[in-house]
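What follows is a single structure, written as structure tokens, with notes after it.
Here the complex is missing a single protein chain, while all its other protein chains stay put.
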Amino acid sequence: MTSSREVVRVSGLSVRFGQAVVVDSVSLSVSAGECLAIVGESGSGKTLTAKALLGLLPDGASVVVDELVIDGVDARRNSERDWRRIRGSRVGLVSQDALVSLDPLRRVGAEVAEVLEVHGAPGSGERMLRAAIVDAVTGLLGRVAVPEPAERARQYPHELSGGLRQRALIASALAGEPGILIADEPTTALDVTVQAQVLDLLSRLRADGLGIVVISHDLAVVAGIADRVAVMKDGRIVEEGATTEVLSNPQHPYTRMLLAAAPRLPEPSFPELVEGSVAGGFPSTGSGGGDGVAPVLRATGLGRDFRRADGGIRSAVDDVSFTVRAGAAIGVVGESGSGKTTLARLLLAFDEPDRGSVALEGHEWSGIPERRRRSRRGGIQYISQDPLGSFDPRYTVARIVAEGLRGDARGTSPGGRAERIRHLLDSVGLDASLEGRRPHELSGGQRQRVAIARALASEPRILVCDEPVSALDVSIQATIIDLLAGLRRDLGVALVFVSHDLAVVAQLCDEVLVMKEGRVVERGSTRDVFENPRHPFTRALVAAVPRMP
Amino acid sequence: MFSRPGSFRIAGSLALVVSAALVLAGCSASSGAGEKVEGGTITFGVDVDPVGHLDVHSSQLDINAILQRPVFDSLVSQTPDGTIVPWLATKWQVSDDQLQYTFTLRDDVTFSDGEKFDAAAVKANFDHLVDPATESAQASSLIGGAYYAGTEVIDPTTVRVSFTQPYAPFLANAASVELGFYSPKVLAEHANELKAGGPGISVGSGPFILSKYTPGSELVYTKNPNYNWAPEGATAQGPANIDELDVKILPESSVRTSALTSGQVDVIGDTAPSSLPQIGDGFTVTPTESPGVPYSLYLNVTRPVFSDVAVRKAFAGGFDLDAAVKAVFNDSYQRAYSILGPTTPDSYDAALEKSASFDADAANDALDAAGWSERDSDGYRTKNGERLSARWISYTPVNEDNANLANLIQDGLKKIGFEVVHDQLEPGAYLDAYLAGDYDLTDWGFLSADADVLRSHLGTGGYQNASHLSDPEIDATLASAVATTDTSKRAELYTKLQQWNAENAVIVPLYVPEYILASSKKVGGIEVDIHGWPLFSGAYVTK
Amino acid sequence: MRARLRGRLGLISAALFLVVVIVMAIAPWIFTPIDPLTTDTSQILQSPGWGHPFGTDQTGRDVFTRVVYGASYSLGVGAGATAAALIVGVVVGTLVGLAPRVVDGVAMRGVEILLAFPEFLIALFAIAVLGPGPINVAVAVGVAALPAYIRVARAETLVVRRSGYVEAAKGMGMHPLRVAVSHVVPNTLRPLGVIATIGIGTTIVAAAGLSFLGLGPQDPTPEWGLLLSGGRNLLGQAWWVAFFPGAMITLTVVSATVVGRRLRRAREGRRS
């Protein structure tokens, strides 16, 4: 590691906007063939640090730096023109979500070719002929393991899958053969199995001698690829060291907190393989309250079809059955498009099933007129990924929560109501002083708590949560999960918890359904499923989850 | 017809009898500053597009009369002093009972499409213009309306026009472009397209040929090289001097003015008096006072407010007309004193000039005496709780100068406690109100080269009798005036009528409109007729 | 910081100007002691000066006074026609937005046909049907503005109807009528109100345009478009007769637009 050439050397980097210091005396260095991970939560300054390495800080940012060497070039006094010479040729950028990071209006090949058009042939800088560029683009796409690279080059980003898009984005960053690659949350938008493949690719590139800086909010993601980790908080690097060292023996309390907050998945073992689906049966899923407890919610053979653009039929949910008993917590996991959200909507009767039925508290819930459901809706409540969208922007927190109160509670005296609202806010850990705020004045965590308070207002028996913590920082995520676990414990509320994040489900739920293409491919107790996955898909899913050493 | 700022001839369209005599070889409107050149092009900016009204026999637009004169010839011609001279007819004879006019025609005249001009052509044209299918109002009344009996061919060069009653204005009217001649071939083949007009359709025997027409934009005339039958005594004989006459349609008066001053056009018609200072000295300006009834207010004597002659007189003298006309027209147009314009042949009573003047005290006294002595909260006079108020209807669009004049009049009358409500009505609504008599006063000026115009304005049941006057004595005077060709006798009768109106204030004349022609010094030889309209047969450009 | 102050300054002056114009429309006599119809043959075409800040016209009327009195018609038409179009637009648009898909489809086809025409041409065609006149001009510009409001109201209704909070309300067992009253309508009205603020400007210009073409009120009524039209032949000698009414229209519209945009930005800022 020390023998290699240094490709990035920064010391004393500070970035400020007006009076606010957003990056504070950051120093770091990366050698060829080394991967440095910068980890931090939103607002920690990690992305700005990365952008400073490309000279891409937004207008209004003022930079002070003692040392800034990019692939052998002193970039301290770089003009915009100087930066342009470096970008792409000496330092490449891979950002989150290639769907928007590749120009959606241009073909993939054109995007990959851009560096070559701007800088000419890598090394020589000679102008490249059209044909040479096409060959080079095909070669680059092949190098990042894009199948049928020549054809893919002629497609548009939206026509590629998420994984291929991200690979194409990496190819475009590699086109100028830079010494250093800045990867800003390169896998955040990807499904876990695809994420593993992209991380694999990055490791391979590192092995080929590329210096890589990975920016991530997720310690687990970087654990497998980074040689060293720098933890950032409030613009400063609070801890830096070899990855294994930092993860196993964190020094800074913030690092410790991050590690503690990150949900973990137990190490799986892969015993005998069972082919085929286990769906369709009606296995006992009763737990928590024991077998004698009546089911709160029962789904029987649920199916829901949608018409595809080409006229065909796609079953978003197909033959799904399960039972939720009082106080139970069931996780529903799967990758994007697996039908998780459609299932949640069917349970909530926001949508009607084409096949099968849902029963709530022993009475039919699907297939009846809405007006017959209305009075019973208080019994089942919904927490969405986007709480802000679920609030009327004109309402105050108090009014939002009040809306959730059941008819009888609404009828009580104003004082009683106010008391109840305060109690609800208190139960989700919100200060009563927030009552007068409007949704846009709240933080993400606060919003989710308000949403939960509103849901609790009608004293539901069951909460259906659709990715309730995906948009939150890991520390906030942990507190919301704790809150939900506490509510379940204290109030006996059952949970249906839809998530792409196996670790979160493992932490909160005692049973899990694994969905793929609308069907349940595996089910069982969380421990069983995650520790001894039997279905190949579950295995791949579990195996792909990044783990900390 | 509704275009001239000076003469708002709404009612011309309602005409039974209108006379519009034209004159060739009139006064010269321009004399070039440089050396005269053969050929060349003159551009002429006009205000109105005659689109859809190009048929001389049915059109009622002044602009059509101006723009078709170069193309269409008439039997006779009239000089600015009213003298009738031979044109396509070399001589004529009027029968003793004044019911038959026999014309002897030139035998060397051809239409520009090669057709021969002869007695049959005259009959074909006159038959056409009285044919109901032609929908002619103007030309059919010029030829005598109900008095017209018919036209017969005596031989190829002799034609006779007959009347049921003596009709003195006929000769003057025969000089008008409305009684001009189409090629008989056009009448036979293109009768339905005459209104749309254009090359190959608007075909006459005149010194110019309409060669291009772009509606909304321009008309181009090329000279008729065979032309050799100008009116007797005209300064320009033979073919026209210029090769081409380009007419540009420029509706805004300010636009016309600056088109002239910037050299974009050589001549402009209907120049706004207010723009004269802008035109300046480098140009020739030829104003011609229009004959006929000046721009006037017609007080409806059948309505309570104006049935009292004292109120009418108070109205007429109750506002400062001199100041108003001066303010609006900048000394360009003269205030009118009589119901006939000074240039109307053989009729004008100059004795009336300066006879009437603004006298607010007299008007106030008269109104007090007439019983309108109380005032309401708005300062208007009342009688028996009824406000002294008159409804003035105008036909839209009202040109700006007249609108300004109306404002001054309204405001002036307000000061003596006389309310005038000015309703500007779109044509349909105006016509409804007009025909129903649902108004106290209305306004227009009526262009005419014969004083017989008064018959329709003052005669019982006359179509322009907006005052609803019905006076047997007046009717008798009008009837004897139209039946005599003795000019001094006519003048005497019309003077009587003018003085009668001055006493009775049935019509309140406001100003004498003028047709103002302005031309660049780069062109010369343009003459104007009795209306002030330009004639281009002798026009030339200079180096 | 400076840019923010400058933006604020623009907003404040725009709002102030609007207030002044509104006061002009309601109580013109505060600004000028003169009657807008009073002529004075001794004061014809005076250039702007102490006695006549905007000069005088061809009959000696004070242009400033006429501009002040003109505010009431222009603003009245602007506000009245816009309000009428807004109300009808919201009612129709919301109903269409809440209606079954078939009704919605048919209605929107109709609106799209109307939307195929430029607003000003619709107003002109409306005048062709109604005939010219001051009231008809107001009706015409209102009719012309209507399709856009229907469309926006419907689109907003659909957005609100599919929004998380309406779903949440439904999930709480709220009656659809109550959902409509407490969520859908108020949230639909907000963006429309903002659009309407800007729409007033468009309407004023359209109405003035019709007057300018001689299809609206007639002289001597003081109306901005008509005043402007009255000055068009005087451009060479008395620019002020046409200039000030035009400037007044522009400033009013600019002010309405600035205020409307600011409201919109406030709204959008809240949303994201």
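Residue numbering begins at 1 within each chain, and the chains themselves are lettered A, B and C in the order written.
Here is the rule we use: contacts are C-beta pairs under 8 Å (C-beta built on N, C-alpha and C of every residue); 3 or more make two chains touch, one makes a residue touch a chain.
Following the convention adopted for this analysis, contacts and distances are computed from a predicted model.
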Among "NADH-quinone oxidoreductase subunit L", "Multisubunit Na+/H+ antiporter MnhB subunit", "Sarcosine oxidase subunit beta" or "ABC transporter permease", UniProt-listed name of the chain not shown: "ABC transporter permease"
Whole complex considered, the hidden chain contacts A, B, C
Write down which of A:37, A:52 or A:115 is the residue touching the left-out chain. A:115
Of A:8, A:26, A:70 or A:86, which sits in contact with the chain we cannot see? A:86
Considering the whole complex, which of A:54, A:316 or A:542 touches the chain not shown? A:54
Of C:24, C:90, C:127 or C:168, which sits in contact with the chain we cannot see? C:127
Which candidate, B:259, B:324, B:405 or B:478, sits in contact with the chain we can't see? B:259
Where does chain B touch the missing chain, residue by residue? 13-14, 51-52, 60, 132-133, 135, 137, 192-193, 195-196, 214-217, 248-252, 254-255, 258-259, 262, 264, 426-428, 430-431
Contacts of chain C with the absent chain, listed as residue ranges: 3, 6, 109-110, 112-121, 124-125, 127-129, 131-132, 148, 198-199, 201-202, 205, 208-209, 212-215, 225, 228-229, 231-232, 235-236, 239, 242-243, 246-247, 249-250, 253-254, 257-258
Name every residue on chain A in touch with the hidden partner chain. 51, 54, 56, 81, 84-89, 91-93, 95-97, 100-106, 111, 114-115, 118-119, 156, 158-159, 169, 172-173, 175-176, 182
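The working rule: only the chains that are shown with their structure count from here on.
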Please compute the C-alpha centroid of chain A, do the same for chain C, then give the distance between them in whole Å. 47
Could you please state the distance in Å, as a whole number, between where the Cα atoms of chain B are centred and where those of chain C are centred? 44
Quick one: chain A and chain B, Cα centre-to-centre, how many Å? 88
For chain C, which residues are in contact with chain B within the complex? 37-39, 41, 44, 57-61, 131-132, 214, 218-220, 230, 232-237
What does chain A use to touch chain C in their complex? 348, 350, 370, 373-378, 381-382, 384, 386, 388-394, 403-404, 438, 440, 454, 458
Seen from chain C, its contact residues with chain A in the complex are 163-165, 167-176, 182-183, 186-187, 190, 270-271
